[in-house]
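My questions all concern the structure below.
Left out: one protein chain. Kept in place: all the others.
Chains: A, B and C, in written order; residue numbering restarts at 1 for each.
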Amino acid sequence: MPAPVLNAEQIGELLHEVFPQAFYPGCGLSLERVGYGDIRVRREFHEDHLRPGGTVSGPTMMELADFAMYVAVFSAIGRQPLAVTTNLNINFLRKPAPADLIADAKLMKIGKRLAVGEVTIYSDGSDEPVAHVTSTYSIPNGR
Amino acid sequence: MPAPVLNAEQIGELLHEVFPQAFYPGCGLSLERVGYGDIRVRREFHEDHLRPGGTVSGPTMMELADFAMYVAVFSAIGRQPLAVTTNLNINFLRKPAPADLIADAKLMKIGKRLAVGEVTIYSDGSDEPVAHVTSTYSIPNGR
Amino acid sequence: MPAPVLNAEQIGELLHEVFPQAFYPGCGLSLERVGYGDIRVRREFHEDHLRPGGTVSGPTMMELADFAMYVAVFSAIGRQPLAVTTNLNINFLRKPAPADLIADAKLMKIGKRLAVGEVTIYSDGSDEPVAHVTSTYSIPNGR
Partner (left out) sequence: MPAPVLNAEQIGELLHEVFPQAFYPGCGLSLERVGYGDIRVRREFHEDHLRPGGTVSGPTMMELADFAMYVAVFSAIGRQPLAVTTNLNINFLRKPAPADLIADAKLMKIGKRLAVGEVTIYSDGSDEPVAHVTSTYSIPNGR
């Protein structure tokens, strides 16, 4: 596997620059591993994420999956902050405990105009996935 | 079409009771129309929803779609706050202006164990959809 | 709504020319209505379509949905036989009777590089959909 086009530190700086309302010190999101099109991010647990039944809500997981794909795209194609999601499909598999969420994103295709990947989300401390996502990003103006 | 099992006022009270961190006075979500399995909700614009490019972010739309489906499920099967999403698929069609979002949800199937619906999201003031969603909810213990 | 770029007769000729193993006299597929990005096709029932339980199989419906989208793309952007599906999502809603299938396809977005539409499939003689599809086609070389 080639080295990532941007490493974790560079992606963190880019996110803070272009998306400051989502990514800032204390936002609860962190980049745990950044390879080429193959990354792991963590979402710190917060009580606001809970839904009826005491589990982490679906939108919390969808937001994390979309963020993980965004990071994976940067790791493979570099500084493209205007890359946008065109499709996201999520299957909720198990009810996540009130704990941190960990998302592993891996790109399956890195084309000129489209990048397609999958994201598997775990509850911290468990090996069984709580959700699985596939998603497509469109890369503006191609590359 | 039959009358909704719960009307807008009853669903608003239920949401505030079971999901107070998401639905409370001033939260920016409102129920504009509640028919049987056929509802409209509105999401007031807030600058926090913006993403790079100056458009409303994908997770804002996914959260709204999931909320709209939750309301549609209540309108058709009544008080089932533990109903959970099992699948959600979203296609992002156009970049939404920095404006309120309106979501029309309609159930296509209301089964004993599963409810399936579609949600079309508009930017307030435009006729062209910005996103389209299909989603499945699982109804605990059947009905 | 504008007139279709190609009408039913022209699309039938194009299909027979470029995809003769799928569309030929007696193949069981017919174009019932062709508007601009808004079409209806029919799939004649054949016993080979049945699956265990005596209902029409899922792949029969997926193939029909993909065909309906292909026709809808031609109706809106003209002769583009190399247009290819990039994503298809199907929800199976009810078990189809052993009867003809009817598919209504409608494009929600007709972009330069991508067309996105939805397809609703009915069993002939019933008003309740048996399946609902959303799908994206990629248009080669843009337009």
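Keep this in mind: contacts are C-beta pairs under 8 Å (C-beta built on N, C-alpha and C of every residue); 3 or more make two chains touch, one makes a residue touch a chain.
In this text the structure is predicted, and so the values were computed from the model without any measurement.
> Considering all chains of the complex, which shown ones does the missing chain contact?
Within the full complex, the chain not displayed touches A, B, C.
> Going by the contact rule already stated, which one of A:S75, A:N89, A:S123 or A:S138 would touch the omitted chain in the full complex?
A:N89
> Which of C:G28, C:G58 or C:P98 touches the chain that is not shown?
C:G58
> Based on the whole complex, identify which of A:H16, A:R79 or A:H132 touches the chain you can't see.
A:H132
> For the chain that got dropped from the picture, name the residues of chain A it touches.
Where chain A meets the chain not shown: residues 87, 89, 91, 93-94, 108-109, 116, 118, 129, 132, 134, 136.
> Against the chain that's been left off, what residues of chain B make contact? List them.
So the residues of chain B touching the missing chain come out as 86-87, 89, 113-114, 136, 138.
> Can you list, in ascending order, the chain C residues touching the missing chain?
Against the left-out chain, chain C lists 18-19, 21-22, 47-48, 50-53, 57-59, 62-63, 66, 81-82, 84-92, 95.
Here, only the chains that are shown with their structure count from here on.
> In terms of residue numbering, is the interface formed by chain A and chain B classified as same (over half shared) or different (under half shared)?
Chain A and chain B contact each other through largely matching residue numbers.
> Express in whole angstrom the distance between the two chain centres, defined as the mean CA positions of chain B and chain C.
29
> Centroid from C-alpha atoms only, then distance chain A to chain B, rounded to Å. What do you get?
That gives a centre separation of 23 Å.
> Two-or-more-chain contact residues of chain B, please, as numbers and ranges.
87, 89, 91
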